[in-house]
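A quick write-up on the structure given underneath.
Heads up, one of the protein chains got dropped from this complex, but the rest are sitting where they should.
This part shows chain A:
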Amino acid sequence: MSDVHALSGAYALDAVTDIERQQFERHLTGCEICTEEVASLREAVSELSALTAEEPPPELRGSVLAAIGETRQLPPRVGSPSRPARRTPRRLLVAAAAAAVVVGGVGVGVTRPWQDETGSGQVVSLADRVLRADDAQRVTQEFEDGAKATVVRSPSLGRAVLVTSDMPPAPKGHSYVVWLQQGDDMVNAGSMARSPDQTVLLEGDASTASAAGVTVETDPDAEDATTDELVALFPF
């Protein structure tokens, strides 16, 4: 990798691809100098908007204000955002598996249905909204055995959905656990039910995630992945 610090300007201007953004944000978590620099450059960048200021059509105001009445707000982030290295630091989804591992093994293990605290009706509708969102981004992985998995993310809704087809079940006694990469952390976004075709709404703020990944775990509620081996990787 060449001089990664040099990307601070382009990053502050959003003049980076999604992949470059992920890489640079990973760099930022460990580089105090770049973090400071990006923050100061963003202050300058925001001033550029004075050059193009233009009153929006008056009716937009009412429309925005009506819409926020129907928009749920995110809770604050708790805990320090730039936490020091964890037990297994930088277990980065993106750095891991470039190629998908073929999922093998059949078996009837413990069924762990998708955990759904809010009632399936609501989940389905939110998942549907993500799938149909104007800003939906899709990342698909196809496996040699014909299985297919797609993560659809809507930054505006802040959520992502995993859609699988012909997915063989996880090995006996194991579950597929879906993770969202948030900074340097992989955060458990839920486990998958055993049926081959599923639409699963991932837990957590997908708008800030840089990737989603799937591992095979014995504990579907694991806080940390126990393996670096990814069944599937979906960089955003």
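Note that contacts are C-beta pairs under 8 Å (C-beta built on N, C-alpha and C of every residue); 3 or more make two chains touch, one makes a residue touch a chain; residues count from 1.
Everything that follows uses one rule, which is that contacts and distances are computed from a predicted model.
**Q** Quick one: the chain not pictured, UniProt calls it what, "Iron complex transport system substrate-binding protein", "Amino acid/amide ABC transporter membrane protein 1, HAAT family", "RNA polymerase sigma factor" or "Aconitase family protein"?
**A** "RNA polymerase sigma factor"
**Q** Given the full complex, what residues of chain A touch the hidden partner chain?
**A** On the chain A side, contact with the omitted chain comes from 2, 6-10, 12-17, 20, 36, 39-57, 60-61, 63-65, 67-69, 71-77, 134-135, 137, 155-156, 158, 207.
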